[in-house]
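Only a portion of the chains appears, each positioned as in the full assembly.
As written, the chains take the letters A and B, and residue 1 is the first residue of each chain.
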Amino acid sequence: VGQPVFSNDQLYATTPIGVVTGLAWTSMGGSTLYVEASLAEEGEGKAAVKATGQLGDVMRESFSIAHTYARGFVRRRFPDNHLLERGSFHVHVPAGSTPKDGPSAGCTVVTALLSAAMEQPVKPSLAMTGEVSLTGRVLPIGGVKEKTIAAQRSGIRTLIFPSANKRDYDELTEETRAGLEASPRRPAQASRPTSSTRTTKSSSSPSA
Amino acid sequence: VGQPVFSNDQLYATTPIGVVTGLAWTSMGGSTLYVEASLAEEGEGKAAVKATGQLGDVMRESFSIAHTYARGFVRRRFPDNHLLERGSFHVHVPAGSTPKDGPSAGCTVVTALLSAAMEQPVKPSLAMTGEVSLTGRVLPIGGVKEKTIAAQRSGIRTLIFPSANKRDYDELTEETRAGLEASPRRPAQASRPTSSTRTTKSSSSPSA
């Protein structure tokens, strides 16, 4: 009580390969968080994802969904890249003692896994939020206002929201949005997000 | 409270391979839902199904039953198709944070697995509901009225109900049924549902 729930805003000056900035929403307000993906083991039949960071059931499932989607995406688009097919990946969300839950880091985990598998870092000063379905559809999330404020406070310049959250974003004051670009989210573009359309729509999801 | 429990009605304009529209029934009324099946891994002895989407025990079992039936069905009818014998499939039901339960998505899961295994999409604007037994018999389900209303609201044109629910369907007003065709359900016809007989019968099942 009285303490920020997530206090690792400054953990990375620039995000290395496998690390992507996400956005969380708590009763205390919004916050940035980091999703870190790292190859643990490689070999025939090793494909797996292991998640740590005091994650709740919904978040754990969302990591598994993100992993299945990322595997299929690489299989279809980059058939010569076998890292997700042969690699056991460990995905962690610091801080290790802060309980976290909710499906909205799905996009961030897909992107972290793609970044690790393709060995390319994600564009700096980018943050994203959005639930991912097994086929890569992006579902709306909650806490758009709180997450936008947190992104701005942390020096984020490009924000990726589900397009279904556009209305929520449009309702924000100019001040809240100052210095930010918001992009519609397509996981397929995850590892090279270059678009900058200002689009987000309404959501009725209750959790983070 | 006052919020729709499932809000992803518009997640798909048209359902791709492996995705089938189902119908759910909650205390808030009916709703469409999507069952998404995706190949996670292929190899000798990998046959398995993994389910996510905050599913309760009954729904988890219904996925396992649907998987066993779909495997046997493909083994008997399409002996050259080994995808279900060699593939580990991930089946997800968005939204990831909405708890779901009940056996009535059995038919939908069988169809999603057959669609994924046979790499053929299911006819668009089709929705189905029905519990499946291990031999492919279809058991009656609850909430026929609520599910019919939800299907109509979501632009569904063909509805597949258990034949044991025919009486429930026949009791609906013409207005509720407007624009809908209802078909008796045979999982064996799942991936090519072309029939359109207006038949559904009575049910005494209490759950969704």
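Here, contacts are C-beta pairs under 8 Å (C-beta built on N, C-alpha and C of every residue); 3 or more make two chains touch, one makes a residue touch a chain.
Given the structure is predicted, the values throughout are model-derived calculations rather than measurements.
Chemist: Note that 2 identical chains are shown, then give how many the whole complex contains.
Modeler: Total copy number for the complex in this file: 3.
Criterion: only the chains that are shown with their structure count from here on.
Chemist: Note the rotational component of the Cα superposition from chain A to chain B, reported as an angle of 0 to 180 degrees in steps of 5.
Modeler: Superposing the C-alpha atoms of chain A on chain B needs a rotation of 60 degrees.
Chemist: Using mean CA coordinates as chain centres, what's the chain A-chain B distance in Å?
Modeler: 30
Chemist: In the complex of these two chains, what residues of chain B are touching chain A?
Modeler: The contact residues of chain B facing chain A are 3-4, 7-8, 11-12, 16, 18-19, 34, 36-41, 43, 50, 52-54, 90-92, 94-97.
Chemist: Tell me, which parts of chain A touch chain B in their complex?
Modeler: Residues 45, 47, 57-58, 61-62, 64-65, 68-69, 71-72, 85, 102-103, 106, 131, 133-135, 137, 139-140, 203-207 of chain A touch chain B in their complex.
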